[in-house]
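With one protein chain held back, the other chains of the complex are shown just where they sit.
To keep things simple, chains are lettered A, B and C as they appear, and every chain counts its residues starting from 1.
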Amino acid sequence: MHFASDNTSPVPPQVLEAVIEANHGYAMPYGADAIFAEVQDRLRRIFEAPGAAVYLVATGTAANALALACLCPPWATVFCHRNAHVEEDECGAPEFYTGGSKLTLIDGAHAKMTAAALEQAIGFAARAGVHNVQPGAVSLTNATEAGTVYSSAEVAEICAVARGAGLPVHLDGARFANALAATAASPAELTWKAGVDILCFGGTKNGLMGAEAVIIFDPEKAWEFELRRKRGGHLFSKHRYLSAQMAAYLDDDLWLKLAARANAAAARLSAGIAALEGARLLHPTEANAVFAAWPRKGHAAAQAAGAQYYLWPMDQSMEGPDDEPLSARLVCSWSTTDEDVDRFLNVVAG
Amino acid sequence: MHFASDNTSPVPPQVLEAVIEANHGYAMPYGADAIFAEVQDRLRRIFEAPGAAVYLVATGTAANALALACLCPPWATVFCHRNAHVEEDECGAPEFYTGGSKLTLIDGAHAKMTAAALEQAIGFAARAGVHNVQPGAVSLTNATEAGTVYSSAEVAEICAVARGAGLPVHLDGARFANALAATAASPAELTWKAGVDILCFGGTKNGLMGAEAVIIFDPEKAWEFELRRKRGGHLFSKHRYLSAQMAAYLDDDLWLKLAARANAAAARLSAGIAALEGARLLHPTEANAVFAAWPRKGHAAAQAAGAQYYLWPMDQSMEGPDDEPLSARLVCSWSTTDEDVDRFLNVVAG
Amino acid sequence: MHFASDNTSPVPPQVLEAVIEANHGYAMPYGADAIFAEVQDRLRRIFEAPGAAVYLVATGTAANALALACLCPPWATVFCHRNAHVEEDECGAPEFYTGGSKLTLIDGAHAKMTAAALEQAIGFAARAGVHNVQPGAVSLTNATEAGTVYSSAEVAEICAVARGAGLPVHLDGARFANALAATAASPAELTWKAGVDILCFGGTKNGLMGAEAVIIFDPEKAWEFELRRKRGGHLFSKHRYLSAQMAAYLDDDLWLKLAARANAAAARLSAGIAALEGARLLHPTEANAVFAAWPRKGHAAAQAAGAQYYLWPMDQSMEGPDDEPLSARLVCSWSTTDEDVDRFLNVVAG
Partner (left out) sequence: MHFASDNTSPVPPQVLEAVIEANHGYAMPYGADAIFAEVQDRLRRIFEAPGAAVYLVATGTAANALALACLCPPWATVFCHRNAHVEEDECGAPEFYTGGSKLTLIDGAHAKMTAAALEQAIGFAARAGVHNVQPGAVSLTNATEAGTVYSSAEVAEICAVARGAGLPVHLDGARFANALAATAASPAELTWKAGVDILCFGGTKNGLMGAEAVIIFDPEKAWEFELRRKRGGHLFSKHRYLSAQMAAYLDDDLWLKLAARANAAAARLSAGIAALEGARLLHPTEANAVFAAWPRKGHAAAQAAGAQYYLWPMDQSMEGPDDEPLSARLVCSWSTTDEDVDRFLNVVAG
């Protein structure tokens, strides 16, 4: 009953097999390994973007911060949702890598920004000439921090607002596979065809040890990205081990299968919780995370049984009336089993 | 005949076995994995430093830049040798992480800084009050970029100068194992007992996929380091895979055995080259790299036979008199075999 | 009828006379001039802070950003009101000088932060350990951007919350003289006795050409400030001309007299507007700025007569029903005359 995060899971065997396979003989460093050429090629084909620049780094925070630094100058601001990972969970990495930009926080239900809210925020930011920071870039997260998903139409609508203001768009896709698995869109439709400039294509949360691809659809920024990556300490000498992970991930659609499995587990969990007495969902369950509230006694039972997940927000007290609902976040991953989900539901139901 | 760099080698089987072993079940992220507790414990014991703070990152550039940022404020300068990796090979990572400090370059034979040269440079830097950047920190590299090694007495002498000026000392130990294997000193003697404040304890060049430990002997800076690491995008969520690499590295003195093997290969190679007609060593071979010059025809033969190494500096021409000596760098690693070395020597001897 | 800003006013004759007086013979540069020693001494006496470090810079943005950089590390956040000058009018200077910190925006009526709102914001910011930026500093503005004033009791209450969380307090006093003139407090009571660590003591908006004092009550940060100032390009070589301005400002309580005059003009203007038909004040008029709404026809009359002030927010339209109220900001300065105020009131009254 491990629902604390998708980063507590192990790695599927295919990934380690690919790493073992890569460990023969000598390989050129820094991305000159043969596996990486293959990875680039595959990602370009998957995204129907033959001219895209493709890079690998080991963490999502690195991918996001490096991408934003290529899009937003120091004297500008990144428009993002108030709950975005770049705002809440990266200890200021975007501010560090951009050289001191701001993040302008936009509210919106279920961790989703609307095009209208973005338009208003950009308008406000552009008001005072040289005296305030300039509009710089837009950052979307898909799937969102609330387990919801932007459709390609929604992404396109937001990107259109960004374009109208001359702003590039970054997509934090730490859970891009989960988003894609939840929509009927193609990878291209959910990204550059909708107007996205740089995609951080997550691997770690969806099954890798630590590998993320950064896909720069307009490669004009590619060299700048390479320099920023090196300078940030994110260029791997023994790059083949990143490449091998990503190759296994793309092989035979593993990435989509892993995400589909995680999403299905979350759907099962969500439906089960929603059916509990006194329970309700806080956000629609569209990807691999469930946000729900249920009575304290159900939480007590779950915790007693060793279930791992977070009360969300974390500062709720386990002391109090039995029937008072407490809200929680539960994250499923590729390794979540139906048995685990059902056992959890039984425990909470009491 | 792969002597291009120690970063082109594969990883010894023990490391991958440890990673496979670590890949069972769920593990807490961000350094809360059980293996990491063990790694911290072992490194503290190896270095006789029970109070030291220990962290893992994936690249040497990250380790160095984060460490320097904890030691040197933005308005100060890091004293290092002109050939230091932090100066020549990190695309300004120290400047980026410190927030715009300088590096003051010190000359010295065989990529080694002398205490006297350091003292003079510090004196000069302290001359002009608020108008110039302040002395900030000293950065040593051991083993050096020229394949030479500082003895513990030399480290102590340099650290004494640093202390006298109130400056902390960073040790870039990307090849620390090679340095240690070359001296009779203990890990503690070659670091904190000699006056080192932070050691970047390399793993990648000596056999890991990508894992370096940062050992902060005075843990007062530990929390700052953690925040800088997160903000730099260097905190791994699936941290267990870093931990497992480092655990295997420390297990049964693997790190020392790997380094000893690399050093021995370099010694064999060095002796062989020195015995060639028209050849001479450019630096003493004390660790795992050989710097030597020999006639152009020997290089032509080596290249024709597929040997991989760099002319050093790289801009020397293969066109010219047969007997003219060209200088080269050859790096051995844990996986360099005697056969490879001997074959290379035979080829060059013609 | 110049109410656009207090920065459009000329300088009182005493200031230029002091500059002329200072222009005799040679003077040591960079703050070693004799006038500056006098200025330091006087400010220490005025603030009953014999140990305070005192510096001069030429702009309020420089003063604020340098002060915040001394108080808030790069990985932390500055808590300030959403309408603070540091947030809205400095193009990211705090983010630049701190090396990439955040500003956490706190709402509050009349541009004033409450202690309770601050406490809540700090609590939220401290929630997630290494993953989010840390609480760094608190920044207050007195008088505020809405022309309101914090009493010394209010400042003390806010500082107590900051202290409780271990945070230092910066006071943006670009209009500190106006705030002081509006309260019964002493300079010390309104600053360090209430818990303020660094005061940016404004001169420019209250009558100088360009001179602000930074008063660091705990001088431990003094040397860091000097280095940051130099590095920011804010250390004046011909420093005597800054000193002379500030000396004239302090002489014979000129600073308080100028502020009292500006406040009195604003009070007269405020009372007059409040008495107009269809008009209302948007914020209490406590210092030298008036925020009020009155019918569009009154604005049309004022503009036709050449009155200078801003509709606030600026994007309101002069096209529309005559009786619809539009809101405006009017700023008085030391040079605003009763005649000007009365003429304006007559014009608006129609």
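We adopt the following convention: contacts are C-beta pairs under 8 Å (C-beta built on N, C-alpha and C of every residue); 3 or more make two chains touch, one makes a residue touch a chain.
Model, not experiment: these values are computed from the prediction.
Enquirer: Which residue, B:A4, B:I46 or B:V130, contacts the hidden chain when the whole complex is considered?
Expert: Only one listed residue reaches the unshown chain, and that is B:V130.
Enquirer: Of the residues listed, C:H110, C:R163 or C:K230, which one is in contact with the missing chain?
Expert: C:K230
Enquirer: Of the residues listed, B:E90, B:E145, B:D172 or B:E286, which one is in contact with the missing chain?
Expert: B:E90
Enquirer: Per the definition of touch given earlier, which of C:Q40, C:T104, C:T204 or C:Q316 contacts the omitted chain?
Expert: C:T204
Enquirer: In the whole complex, what residues of subunit C lie against the chain that is missing from view?
Expert: Listed in rising order, the touching residues are 2, 4-5, 7-11, 16, 19-20, 23-29, 57-66, 90-93, 96-97, 204-205, 208-210, 227, 230-238, 241-242, 308.
Enquirer: Going by the touch rule given at the top, which residues of subunit A touch the chain that is not shown?
Expert: 30, 73-75, 99, 130-131, 134, 224, 226-228, 230-231, 235
Enquirer: So which bits of subunit B touch the chain we can't see?
Expert: Counting only subunit B, the missing chain is touched by 74-75, 88-92, 95-96, 98-103, 127-128, 130-133, 313-315.
The rule is simple: only the chains that are shown with their structure count from here on.
Enquirer: Relative to subunit B, which chain has the most distant C-alpha mean position?
Expert: Chain C.
Enquirer: Hey, how far is the Cα centre of subunit A from the one of subunit C, in Å?
Expert: 42
Enquirer: Report, in whole Å, the distance between the mean C-alpha point of subunit B and the mean C-alpha point of subunit C.
Expert: Distance between chain centres, rounded to whole Å: 51 Å.
Enquirer: Would you kindly tell me how far, in whole Å, the mean C-alpha position of subunit B lies from that of subunit A?
Expert: Whole-Å distance between the two chain centres: 34.
Enquirer: Residues of subunit A that touch two or more other chains: which are they?
Expert: Residues 90-92, 96 of subunit A each touch two or more of the other chains.
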